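A protein chain is absent from this complex, but the other protein chains hold their places.
Presenting chain A:
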């Protein structure tokens, strides 16, 4: 017999209580891991989208805040307040390649889809897309559609398919190769066509800008601001502000999860305190047999820690399962619900070990008071307990 074997026997003796206490800590850690995993995937997704956007600078209506910047990355609708004359002013700046984008939403088979009106020629140069099926837009005002690979797969679209947008039947002309970014889930149409369908006049939502001299990014920002009355943000600034929002959201989610772990910790305190009352006589017997106070303390602390380790391990497994299966649906409104490889499961060994350690530490901390109570029982009081 060893202390740890005795501890395991003690814990598993009352199976019902063991299972329910374990479930508390398991669920707490599972939610913690789920949020951690989702947060991780959200961050990597943002990094990916930012890279896929391919712009050094993004020009938005003045006064745009981080929400608009998130929307650019997620393909949400943005107010279209930038006129084509402003776009022309940006384009006239030396060393700047500016591509206007009009972001809109539509639905295919009752599922929401992002629609981007683009300068078809400039955008092709800007993004360097490759066409997987069919062909690209034939000209500046081509009335047909080109769809991203994931959208084509999701909505079963191929060259020749028709899609109804704002009551007009449009034909799919081509399907792009997978890019790994938001473009895969987007349906593209020429800018004039989009402006007509959505009655936006000659306005666009934002302008993606590539510059020739990356070292002079600040100079370009100032020049664009001087030339137009628009807001300009670099891709790095945008990434930073978006990630900071995501970071805040993540921390909030993790704090909620931490509260559930804390609630589970009180469950452990309760279970262990009950155990000290129920096993008073047993404690007395052990003391009569020569167990010192610190041995009794260790037994109870180990029991508590055992809940933490086992609950932590089970919680990590459950959390990963939840994040793998449920997270894509939970994050549907925010990011990339359908994009392959996104939406969960992003967790490393360090996080797994850290979560189990966290769980064990919380459980051990929860066990200190009951263990102390058990250890300070007088042998006679304990052994005489009926």
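In this text, a residue touches a chain if its C-beta (ideal position, glycine included) is under 8 Å from a C-beta of that chain, and two chains touch if they have at least 3 such contacts; residues count from 1.
By definition in this document, contacts and distances are computed from a predicted model.
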Inset, instruction - Select, from "2-oxoacid:ferredoxin oxidoreductase subunit beta", "Threonine/serine exporter-like N-terminal domain-containing protein", "SUF system FeS assembly protein, NifU family" or "ABC transporter ATP-binding protein", the UniProt-recorded name of the complex's unshown chain. - result: "ABC transporter ATP-binding protein"
Inset, instruction - Check the options A:49, A:282 or A:303 and report the residue that touches the missing chain. - result: A:282
Inset, instruction - Would you indicate which residue among A:111, A:166, A:240 or A:294 is in contact with the undisplayed chain? - result: A:294
Legend entry - Interface residues of chain A (partner: the chain not displayed): 1-3, 6, 9-10, 13, 281-282, 284-295, 378-380, 383
